[in-house]
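Complex shown without one protein chain; remaining protein chains in place.
Chain lettering (A, B and C) follows the sequence in which the chains are written, and residue indices restart at 1 in each chain.
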Amino acid sequence: MTEKKRPINRLKSMYPLRGLIDGMYRQGLSAAAEGKPVAWCMVNWWQGDPILKAMDVATIYPEDYGAVCAAFGAAQGYLERSAADGFPSHMCGYARNCLGYTGRMMDAGGIPEEAPMGGMPRPTLLLGSGSLCDARYKWFQSLGRYFDAPLWVLELPHPGVKEGLTPGAHETNISFIVAQLGEFVTFLENLLGKKMNRDRLDEITTDTVEMNNWWHKVNELRRARPGPMHSRDFWSSMPASLYMAADPGQTAGLYRRMYDEIKERVDNKVSAINTTEKYRLAFLELPPWHSLGFFDKLAERGWNFVIESWAYHPPRPIDLNGVTDPLERLARYSYHWLTGYYRQAYDAGEWWGYFAYPYLEYVRDYQCDGVVLHPLLSCRTATNHLTLVADRLMKKLKVPSLVIEGDIVDLKLFDPAGALTKAETFEETMDHYKKVRKEAGFSW
Amino acid sequence: MAEEKGLARARAVYRNRRHRAEELKAAGKKVIGYLCAYPPLEMMTALDIVPFRLLGDINEPISKADSCLPSVVCPFIRSTLDLGLKQRYEFLDGVVMAHSCDVAEKTAHIWNIYLKPDYFHFIDTPHTAGPSAVAQHRGLLAAFGKTLEELAGKKITTRSLKEAIKLHNRQRALVRQLYSFRKPDPPLISGVETLQVMVALMSLPVTEGNELLEEVINEVSRRQDSPPQKKARLLVWGSILDNTSLIEMMEGLDASLVMDDTCVGSRFFWPDVELTEDPLDGLARRYLVDVKCPRTFRQTNDGGKTKDYRADLEARFGYLKEYARDWNVQGVVLQSLRYCDIHGYEVPQVKDYLKGLGLPSIYIEHDYQQTAMAPLKTRIQAFLEILDRG
Amino acid sequence: MSKAKGHFAGIDLGSTMTKVLLIDGEGQVVARRHGPTGAEHRRLANRVMAQALEEAGLSLEQIDYIVATGYGRVNIPFADCEVTELSCHARGVSHLFPRARTAIDIGGQDAKALKIKNGRLIDFVMNDRCAAGTGRFLEVTAAALGIKLEDMGRLSLEATESVKIGSTCTIFAQQEIVGLITAGKPLPRILAGLHEAIARRVLEMARGLEIEADVVLTGGVAQNEGVVRAIGHNLGGKVLVPDEPLYSGALGAALLAGDMASKASANGAAVPGRERRLEAARLYEDLED
Partner (left out) sequence: MKWFMGLDIGSTASKGIITGNGRPPLYHRLPSKADYRAAAEALSSELLAKADLRRQDITATVITGHSAGDLPAKHRRIADIRCCARGIAHLFPQARTIIDVQAMSGRIIRLSAEGRVTDFISSELCAAGGGRFLEVMANILRVELDDIGPLSLKARKPVHFTTGCAVFAESEAISRVAEGAAKEDILAGVHQALADKLAALVERAGLEEGCALCGGGALDSGLIKAFQEKLGVNLLVPEQPQFVTALGAAIMAGETGRNEDKEQP
């Protein structure tokens, strides 16, 4: 007979995208071996990374490394080390992992033996970020305890919805970001002793936007019924965009291939799960990396995860024609990523324009029957808005949410058996609200 | 209550913060709540709006806040939001919040959504303190001023703003004077009394606050019943302390709290606003650059080209050395509210710095709960025992 | 060591056990007694003290100085001074093991790691908030498993490997253990897992101090051989345990009482024992009802 089908129908085009991340670690290591500059970066939503690329600086993302260490079982030792160094254990698990790793690296005088993926080499500089969470600059500042690498922190304004829409505010904020990026370029030029190649930056910026536009189109296709791409494929593919693991032009090509593959699925009504799609779901925010098999179990029950975290999605395309300065293009693009939903949020009277509002659109546009919320003990940022979002979704769209507690590195906190029992109960809830929505005249 | 003066008055205001604000409101004044140390009070004062600091209540169990904010965030913020949801702040005409820290920013949105205040403004305070950030901050304050003017129905003039700055600077000078009474041994004013005064100042219009301070200074400078001498003189550093419970516990042991670096204390009042030609310049700089809260990232060298940990620590915490010297501090209590990232990351670094100074320190973490103090007491007492024999 | 003549007492009113230890001027133990700490602290403290006095054939007036320690230290009316259990354990442990640099004290409701130098406490860490990783954790599970607390350690030594216990809460861990039994795991292995969990938790906390040899394990839980083994194993070295680990805090308190008395008499201050009649009277009064 035929081989047994996997519960989730993975996309072939996902694999090369996922592979880019392994390449990122290799590149970092070889750059360090050749004495080339290496930066440890916080995800900065395409603000600073293109500039680093244009300056030939290899980029590595300790946030991702946190997930890697958790997956390889190395995190525990690093967390213990950071606790021993006095970092309170309620703080970001990725940060504590990185602080512990760094402590070990400095003790060992090089990459510690047990480090997964070959480890992260000691950086030439650190690029922190002022967006979305405090850890993203406080954590890097704390690394000063272990080595003396200069730290630069990039700002991304987070206005309130009303404040962001007052006349003039948009342009003021763009100028601020442009000024910030300019200061960053100067810093890099001083540090590296060379000028940045503007043409190169121009090219990279164009490719970055192009890459994300394809990635956006991929995700647009996921509105189809049955959902052609499962969140697991999203999570495997998103780092290529978020971390700028490779040359963005190359990545754009890979997303384009993914687009083609999904398009074919959509045309042929091929689903991302090998069971009838009974429920369409959204997942907020970071998944339990260590228990992804959980999604197979849910897929067997007919749960298809069709959309997920706003913050890991690329922005909706904007027109950057006529903006000649690449720094300004980057500024506009990143700011748009954060504030792109503000106008609609304002009209809807929703005052949390990023994080909270986009989900209202996602859940409606992707016709979700339910939302799975995954509050993390050690990440406030991925947790702060969840209760609010659940409340808004229920009030405005009559879509229920299921809460499953966990953490990104503290694996003990996720209880797969308990989660499955909850899931069973939640089906009853989703069925109920399907009826409620029908009665209220919703389209799904 | 009105007859009470000085410390007694401060205590009365501390115990019933909203009383005076409600009176003022009834008399037709506008009262605006502000969260954290970042909204510039001078701009409100300039328009004759009374700024009223939003604080939590350690004795009130948090129940409503959980329905819109998860429990793994700063319990002070949760408590404050909880009070809002329980309509304890309904006497306010509105609120102004800032991006002081991540949760404060998120809570601002939540406040706006669930409490629908008539007036709401959010100041997106930058995280860095370089030239572009200061310029940005100035623009943000100007925008804040516009919305305030709409609320007040009049304009902020350069003159009125300068007058307000002077009044607040006067308050700051008086606070520093009051703090100098903590330098002798025993101090003339206890930590608990000082905190009560600080909370009172944040609940009164600046002019009344200044009167109160003058009374207190007068009273304290001549008092016969000053606190007794204790074995150790402590400095407390860290997250917000808006109630006296922790300090009361420390002073109940054999210690005097003689100095603080917290934001209902010196951190809030220390730096003056420079009277610049355009007063917004001075305000922008003071609130972003001069307030020494670890929420702001500062480059400490030549544009960040190089880095030296010792120099970095010196630049960031050098003022603690001065505090310790001038107030003759023997030990430092580092405290952080659980889930406060801003202070949590800072702890090992402050510890490193204090160690370099040869100043003993202890770190405690608390939940903003009265009863959770008992295990902390043992810790503080043991720390004092170590100091005593050191 | 105290040079003062007379007798000194240490009373350690712990969250679970109340311990009294009397020494003479030479530092020799003349009596020690313990009993479970109940809801009514004062009376219990009185009772255990009375028993210890009886054992030593002394009266309360004959005790020159009394130091109270432990979590109920403020509730002891007849004590002359209260000192935290951290300082007392440090004092007691270094008396018994002069080379000790680190002490780990696991009691009924908390665990602490102490750093000791020249016989004194110089730094410490304590657990917080969760009762997991403490003696209470063991008591609750012993009760759930229907075995005696005293047998737990020995039983666990029969296992060569341990089952992993993940829960961090005392009450939940009990649940998990019940589940493991249901799943047919052998009891000794489960117990070994339990001890391993305690050891890891405590050491995770203690790491902030840079654990230095010699390491001494003290407090009531040090009576559990399984925990001793697990800690030793995790440290990759030997752990010293006093003969009577339950009493280290009380011993330290008694020694400190001696120190304080000699300091007081050097300063010409009165020795409190003489004025203790009133409290003594109450002590016996209390025992009557």
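Please note the rule applied: a contact is a pair of C-beta atoms (placed from the backbone, for glycine too) under 8 Å apart; a residue touches a chain by one contact, two chains touch by 3 or more.
What you see is a predicted model; the values in this text were computed from it and never measured.
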The omitted chain touches A, B, C
Which of B:Gln87, B:Thr157, B:Thr306 or B:Gln370 touches the missing chain? It is B:Gln370
Listed residues C:Asn75, C:Asn234 or C:Ser265, member touching the removed chain: C:Asn75
Could you tell me which of B:Asn16, B:Ser63, B:Thr207 or B:Thr306 touches the chain that is not displayed? B:Ser63
Applying the definition given at the start, please give the residues of subunit B touching the unseen chain. 61-64, 66-67, 367, 369-372, 374
On subunit C, what residues meet the omitted chain? 15, 37-42, 71-72, 75, 109, 129-131, 136, 144-146, 169-172, 175, 177-179, 181-183
Touching the absent chain: which residues on subunit A qualify? 387, 400, 403, 405, 421-422, 424-426, 428-429, 431-433
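Basically, only the chains that are shown with their structure count from here on.
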Chain contact topology under the given definition, line, ring, star, complete or other? complete
If you tally the C-beta contacts for A-C and for A-B, which one comes out higher? A-B
Distance-to-centre winner among chains (Cα means, whole assembly as reference): B
Once you find the CA centre of subunit B and the CA centre of subunit C, what distance in Å lies between them? 41
How many angstrom lie between the centres of subunit A and subunit B, each centre taken as the mean Cα position? 35
Listed in rising order, subunit A residues that touch 2 or more other chains are 85-86
Expected list for subunit B, residues touching two or more other chains, is 365
Given the complex, residues on subunit A that touch subunit B span 85-88, 90-92, 95, 128, 130, 132-135, 137-139, 141-142, 144-145, 148-153, 155, 157-160, 162-163, 166, 169, 172-173, 176, 179-180, 182-183, 186-187, 190-191, 350-352, 356, 375, 377, 380-381, 383-388, 391
The residues of subunit A that touch subunit C in their complex are 80-81, 83-86, 412
Which positions of subunit B touch subunit C when the two form their complex? 365, 367, 372, 374-375, 378-379, 381-382, 385-386, 389
